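Notes follow once the structure below has been shown.
What follows is an incomplete set of chains from the complex, kept in their original frame.
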Amino acid sequence: VTITTLTTDFGALDWFVGAMKGAILGVDPRTCLVDITHEIPPGDVRAGAFALAASYASFPKGTVHVAVVDPGVGSSRSALAVKTAKYFFVGPDNGVLSMALARERVEAVHRLVNEDYFRHPVSYTFHGRDIFAPVAAHLGRGVSIRKLGPAQKGFVRLPWPRSRGSASGVEGEVLYVDRFGNAITNIEHTKLISGVDAEVEFGRNRVCPVCEYFQKVGHGKPVAVPGSSGFIEIAVNGGSAAKEFGLRPGIPVSLRKKKGRAAIPVAD
Amino acid sequence: VTITTLTTDFGALDWFVGAMKGAILGVDPRTCLVDITHEIPPGDVRAGAFALAASYASFPKGTVHVAVVDPGVGSSRSALAVKTAKYFFVGPDNGVLSMALARERVEAVHRLVNEDYFRHPVSYTFHGRDIFAPVAAHLGRGVSIRKLGPAQKGFVRLPWPRSRGSASGVEGEVLYVDRFGNAITNIEHTKLISGVDAEVEFGRNRVCPVCEYFQKVGHGKPVAVPGSSGFIEIAVNGGSAAKEFGLRPGIPVSLRKKKGRAAIPVAD
């Protein structure tokens, strides 16, 4: 059984995801299909890259990850298959794969030009169904990535806003707001030092403690937690930090030792 | 093949459900994964319990049902696996499993403490991925529930507002409003007597007949039907009873024999 994941901006209202799955199953009816999400905002390559980066590593070795957030479909942007030490990735070369690939050992990058592995006729606007889906299925059944097209060195990379050390601690920003209204920052929780009480400042001088879970603070109170994606998240116990504090991507966040002590909570 | 169902409040916008599925497939790549719903309102344990109770029995014997509506994640609430005569259930011990379990013969309840069956490192805030998913997958592949942790006697039960007989019939209330605007009550349709015309009163002296299907009344008219979950539902033919009459959980509903005749339509 090959596991194939799908991350797209196709939404649930229309039939696009279903049609893509049909194209995969037409090549290999034994594929195990898993949706990551199809609710990436239309054309939001960064959000797609983030969702893929946050989830792909939960899957077992050999999984084929397909990401189609592709506002340039049909234009000159190229289409890629990438082999890493553990996975395959398939998608447009617009950065949507890049946040995940930044964490993997890349072994080969090939442009998808061999039409033998496409579904025909290839539409102008739905390469998800006609190119990415069948190519992913062929990779899943064991076709060599070299057959798909010529190798290339690099791929389009999205800039990732990295956190940075400062005199008082670590400076970062909000990267993503999830459905619970939790604001995921770009501060890795490897920046926390075991045994050192830390706090986070965000927005207009708001401060909250860093705790292990939401209910360490009172109901309705803000709290920063080491989140499940490897980053510190700002939450409200029993509420939405996004609503309560207007948190959204780009808003600055600082991590520091509690109560202004001098030592900074940087782990490594 | 093991079938594993998922009921969560994780929503479709983010990657949480996908990450959970990856964790399951990492333990057993042959699992057949079925979504019940992921649109439980965030933290609404009662709604999650209701969705699970309304659907779990459609699945064949041996199915593993996982429910993660878990506002207390990371705190002291415990995590459970439950074996019944037909199924396994996995979730936090906060009542989300309790409405389904109330209808099953419970054979064993174990707390999830054996970290051998967890995904590592265990995050503080995403036990769906790191505890419930892998434990469910291990149960599905045949690991004994006794290996997961110590047995316990009981589990947290949500109070279920039961209907009750009265002089004129049966008194109950609305439990749940579905996407069609149908209001599911807590009056079992075993309360209906075959051959006896019944009617339902709801809200401010509104009355509608109990019929077998929506189109027995005129377009736009209210009707009560024996619903698919085993309870009487109030609907509007071609419309939304919730919108038309402001129906929502807690609103009182009475079932009685039509036209005020004395006999009451209680079956048993």
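Before moving on, here are some points about what is shown:
All chains are identified by letter, namely A and B, in their written order; residue positions are counted from 1 within each chain.
The definition used in the following text is that contacts are C-beta pairs under 8 Å (C-beta built on N, C-alpha and C of every residue); 3 or more make two chains touch, one makes a residue touch a chain.
This one's a predicted model, so the numbers in the text were calculated from it and none came from an experiment.
The copy number for the entire complex in this file, given 2 shown chains of one sequence, is 3.
Here, only the chains that are shown with their structure count from here on.
If you average the Cα atoms of chain A and of chain B, the two centres end up 32 Å apart.
Contacts from chain A toward chain B in the complex involve residues 1, 3, 5, 7, 12, 32, 34-39, 51-52, 54-60, 63, 178-180, 212-216, 225-228, 233, 238. By the touch rule above, chain B contacts chain A in their complex via residues 10-23, 25-26, 29-30, 33, 42-43, 71-75, 119, 123-126, 129-130.
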